[in-house]
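Of the protein chains in this complex, all but one are displayed in their positions.
So that you can tell them apart, the chains are marked A, B and C in the order they are listed, and the count of residues begins at 1 in each.
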Amino acid sequence: MENISIQHFLIVSTLMLFTGIYGFLTRKNLITMLMSAELILNSVNINFVAVNKFLYPENLQGQFFAMFVIGIAAVEVAVAIAIIISLYRKVRMIDVEKVNEMKY
Amino acid sequence: MEQIVFYILASMIVVFSVLTVTTRKILRGAVYLLTVLLATAGLFFLLNFNFLAAVQLTVYAGGIVVLIIFSIMLTSHVNEKLESTGNKKKFFSFIAVLAGALICISTILDYSFKEKSGIEIDTSMNKIGKDLLSYGDGGFVLPFEVISILLLAAMIGAIVLAKRETQN
Amino acid sequence: MEGYTFTVLIPLILFATFLLIGLAGGKLKPVFSGIAGVISLSVVSLISYITAYDYFFVNGKVDGVFGKIIVYDAEWLRFTDTLFIKMGILLDPISVMMLVVISTVSLMVHIYSLGYMHNEGGFSRYYSFLSLFTFAMMGLVISTNIFQTYIFWELVGVSSYLLIGFYYNRPSAVAAAKKAFIVTRFADLGFLIGILLLSSLTGTFDFVELTNVNGSAVSAGSSVLFMGLSSMTWALILVFIGCAGKSAMFPLHIWLPDAMEGPTPVSALIHAATMVVAGVYLVARLFPLYALSAPAALEMIAYIGAFTSMFAAIIACTQTDIKRVLAFSTISQIGIMMVGLGVSGYSGESGLGFTASMFHLFTHAMFKALLFLGAGAVIHAVHTNEISGMGGLRKYLPVTHITFLVACLAISGIPPFSGFFSKDEILVAVKEKDSFLFYFESVVSGLSAFYMFRLYFGIFWNRNTTYEHAPHEAGISMKIPLIILAILAAVTGFIPFSEFVTSDGIPFVSHIHWDIAIPATIVGLSGIIAAFIFYKKESNLSDKAAASLGGFYNTVHKKFYIDEIYIFVTKKIIFNMVSTPIAWFDRNVVDGTMNGVASVTNFVSEKIKRFQSGQLQQYAFVMVTGMIIILALIFYFLKN
Partner (left out) sequence: MGFSIYDFSDFINNIHAFLIETFSPAIGNIIGMAIVAVCFLGFIALLGLSLVYIERKVCALFQQRLGPMRVGKWGTAQTVADIIKLIFKEPLMTKDSDKFLFNLAPFIVMIAPVMAISLIPFASGLQAVDFDIGIFFIVAVSSIGVTGILLAGWSSNNKYSLIGAMRSGAQIVSYELSVILSLLTIVVLSGSLQLSVIVESQREGWWIFRGHIPAIIAFIIFIVASTAESNRGPFDMAEAESEITAGFHTEYSGIKFAYFFLAEYVNMFIIAAVGATIFFGGWMPLHIGNIEFFNNAMDLIPPVIWFFMKVSAIIFLLMWFKWTFPRLRIDQMLTLEWKYLLPLNIMNILLMSLVVLTDFHF
């Protein structure tokens, strides 16, 4: 571990985060947007773990937060997919720009 | 040795992240996402967070990606391509994201982190189990219980949402 | 104490039975659930008897004292180092006695229900609730600390709610269940506050520490005064409010008569022998505290008990629904037990009241369960609850007749039936303490003889009513419990109770005080004779008597209008005087302000809603851009 510092991890996670944001902004399909959100969450996990490992190794707070983030991600995906599927059943389409029946 | 592994994993993460958000075949996107998640688990293994890595594998690779693939199977067809986004939107998003990434990376490189090198981090199952169920300093029993309730609520919610309405 | 670990099985078996019947019940044949219930109860009874034998005759007595044995005490919840809750099993004379009472009565009810509930729907549901109730009751009596008691206390409340509302398609049953639940919950609020107060005063939940005579708990908190009473007294009075709710003491008794909407065996189990004596049990459990550090509370208990017993006995004389008569009789008898506890002192011979009260609890459980089961047999035969629809049944139901008679004699205190002995002991104890209460209670016992025999003559003698279908004796599964209970009701009086159950665990020998027993018996006999004159033959004597009493009779018949008073207080006073103005204020002032704000917001939003395109990604884009700009500002321009 001598040659890898915390910066390495943070840069990887930053790149992942902004890739995720780019995906979230440009993809039209709801499922792909969900996938981008997963990327965002995952980059946060890397940050938590790296900070825990390098800066605060006395305790495991970072790991537990990462675990809770994973839990939340699972919850989010389950509910989001339930919504997407029932949406698809109603309007046969999951395009984020065209699903605007409830507008105004 | 570890350095090599790290660079392999890091480049995998970056490359496949980009592929995930740019591919026009949706299921391939999911597979690229799976690769990113596996590589992240690899990073965790590298940092000696074995338990977290296994959680990542089980929940993300075994649960979330499978769910996503399921929903893709239900909502689209194999030789269907996603519509591409307008070039204007792509351009502006790219500029914004690039700016953000540059700012963050330059800040990270500027800042001097105070790494603690003396202490070896203890990620044994024993410690994880005890911390997760203790209420004292470094204990996480309350969020642990709260998240279990959240999971239950989400499960019920998902069932109610996705349940087919009865005919009549 | 290694020897008693098997007692863990008592709650576990019952809980397992509940789960088995409750979860798998729908799939099983109804008869199977019934038999499963009976078998598990038999095993539990056997274990209880073994425990009782072992405790009272083999291991329990150490140096001539029946001590408290903690069989098992596991930590269940730990909040902080000083505040933690345990779960465990405590054996001492009263808990062992209650084990025997509950398992016996519950077993009889289980067997009886096989016949009684045979044609009802929800047979499995019924048995699972019975198991749950018995489980909760057992957990209550063996608990090692007051918080565990509270948990099971509520569990008992829930299961009795389920059982009272068993016929959930009958509105009256649903209402009765709700009433019982709400009234007892109201009382339990007092109980909970009492527990909190008590534990903050003494710093412990544990019964052994609480009732240790030489310990710190007994002397704690006796000095702080509030409204003339020490804080310990207040805590114990609050606990007693909970007991009063469960044991139907005045003025919280109103749920019990209505609870007769449940199936009759349930009434026998819950409203005669087990749940309603939980209050008495709890007072007895905390008795050293009451006796030593809050004699004022104890005195209050005595007077409330005495008043309730008289009050309920008078009402019982006028009711025409046989189950309601029994219900009021139960209230009255529990009042007598409370009096026994209330007049008792601590330790030695002065603790006679305690012993007598427990003795009466024991005998009462037997004969009152018998009365209810007998009434159930009668109802089963003639399909009505009203006394006016019965008469001359002795020819049709010989077994029920004899057993019912035994129970009536027992409750009237006629020697040599069991009620005589326990009531005699209570009267002796009362006499020593307070002669006014003694005469008062003597009248109550005369009244109880009167109303019981009114019931007996009304059902089995009186006119020869003609029935559409000739009533016939119930099946063997209903007869056996009647016979067993009749035998118990007849002979349990000869148990030398004071050699087993005393307030401080030291046995003593008690004698029958003939100077009190003989007048008491005469009072009882005169009650019977009065009933004989009024109701043996069909006559209008009773109507004449009622007419001559006029308004008083009506008042009593309407149960002193207590229910109406409650409704008046809640509906008229609280709803009209307090709630209506608040509602007006809320609707006009509070809501008006809110509506004003809302309409302004509405107006503004109508103007600006076009900004919202509904495009998620547009929002996200704006958000991200804004965030990046702010970050850039912070990092590059505001960094000094």
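Keep in mind that, in the parts below, contacts are C-beta pairs under 8 Å (C-beta built on N, C-alpha and C of every residue); 3 or more make two chains touch, one makes a residue touch a chain.
Everything numeric in this text was worked out from a predicted model, so none of it was measured.
Trainee: Which candidate, B:18, B:46 or B:69, sits in contact with the chain we can't see?
Mentor: That would be B:69, which touches the missing chain.
Trainee: Per the definition of touch given earlier, which of B:54, B:98 or B:152 contacts the omitted chain?
Mentor: Touching the chain that is not displayed is residue B:54.
Trainee: Could you please point out the subunit B residues that touch the chain left off the display?
Mentor: 1, 25, 27-28, 31, 34, 38, 50-51, 54-55, 57-58, 61-63, 65-66, 69-70, 72-73, 78-79, 124-125
FYI, only the chains that are shown with their structure count from here on.
Trainee: Of the pairs A-C and A-B, which shows more C-beta pairs in contact?
Mentor: If we tally the C-beta pairs in contact for A-C and A-B, the bigger total goes to A-B.
Trainee: When the centre of a chain is set as the mean of its C-alpha atoms, what distance in Å lies between subunit A and subunit C?
Mentor: The separation of the two C-alpha centroids amounts to 56 Å.
Trainee: From the mean C-alpha coordinate of subunit A to that of subunit B, what's the distance rounded to whole Å?
Mentor: 6
Trainee: Identify all positions of subunit A at which a residue touches two or more other chains, and write them in rising order.
Mentor: 21, 25-26
Trainee: Could you list the positions in subunit C whose residues touch two or more of the other chains?
Mentor: Counting only residues that touch two or more other chains, subunit C contributes 617, 621, 624.
Trainee: In their shared complex, at which residues does subunit A touch subunit B?
Mentor: Interface residues on subunit A, with respect to subunit B: 1, 3-12, 14-23, 25-29, 31-32, 34-36, 38-39, 42, 45-46, 49-50, 52-61, 63-64, 66-68, 70-75, 77-79, 81-86, 88-89, 94-95.
Trainee: Please name which positions on subunit C make contact with subunit A in the complex.
Mentor: Within the complex, subunit C touches subunit A at residues 609, 614-617, 620-621, 624.
Trainee: Which subunit B residues qualify as touching subunit C in the complex?
Mentor: That would be residues 89, 92-93, 96-97, 99-100, 103-104, 106-107 of subunit B.
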